[in-house]
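Every protein chain but one is kept in place in this view of the complex.
Take a look at chain A:
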Amino acid sequence: MLELIEQFNVLGAFWLNIRLAAVSFVLALVLGTVVAVLRLAPVGVLNWFGSTYVTLLRNTPLTLIIVFANLGLWAQLGLEFVPRDRPNFILENNFWLAVLGLTVYHAAFICEAIRSGVNTVPVGQAEASRSIGLTFPQSLREVILPQAFRGAITPIGNVLIALIKNTTVAVAIGNREIAYAMRNMIEFRPDAGLLIFLLVAIGFVALTLPVGLLTSWLSTRLAVKR
């Protein structure tokens, strides 16, 4: 097992999964919050935009989104995140294309998680904030969202776990993460057999288990006492 890990740079591959997940999660959290605000806003057009975004992105297969980021946005439209003359141009550009795909896809789920959090906030809170003269943005920022986030920790944690596992889709455009290492192991070490799957599975359990534990702990710890 150790020689497999060394030969195929398994640790480096998992590190790329972690980087993809971390960057995409932060960006998806921001974008997801924005979309959630659109869906909550008292403006019809914004509502429509928010719900169209969620419906469209949530129901498109992630592989399709990521392959489109590469073949559509890069190959056809020339979207490049890093300068052409960088020695690892392809790898770096594909990293950001994958981040783009993962972000827009998971932002739809984050948005829905936050909306479920908003539903945990009693209507009285919004009414009270209106009655003391706060505008909609103010009441959202000061009253609703802080409580909503605390109520949404568990569903957001679920999205993060799904996101970590979904980073393996990035291999579709040539990111050298663990699914890439796995394909190479299957191709070049057919003698290793099931050990390969075991190795990858253990790695993912090690990555996602702490996230699950952390979110359960946080969700009880930060729960709004009512």
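By our rule, contacts are C-beta pairs under 8 Å (C-beta built on N, C-alpha and C of every residue); 3 or more make two chains touch, one makes a residue touch a chain; residues count from 1.
We take it that contacts and distances are computed from a predicted model.
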Answer for the undisplayed chain, UniProt naming, from "Cytochrome c-type biogenesis protein", "Electron transfer flavoprotein subunit alpha", "Regulatory LuxR family protein" or "ABC transporter substrate-binding protein", is "ABC transporter substrate-binding protein"
One chain is left out of this view; which of A:186, A:201 or A:214 touches it in the full complex?
A:186
Quickly run down the residues of chain A that touch the omitted chain.
67, 70-71, 74-76, 78, 84-85, 89-90, 94, 171-174, 180, 183-184, 186-191
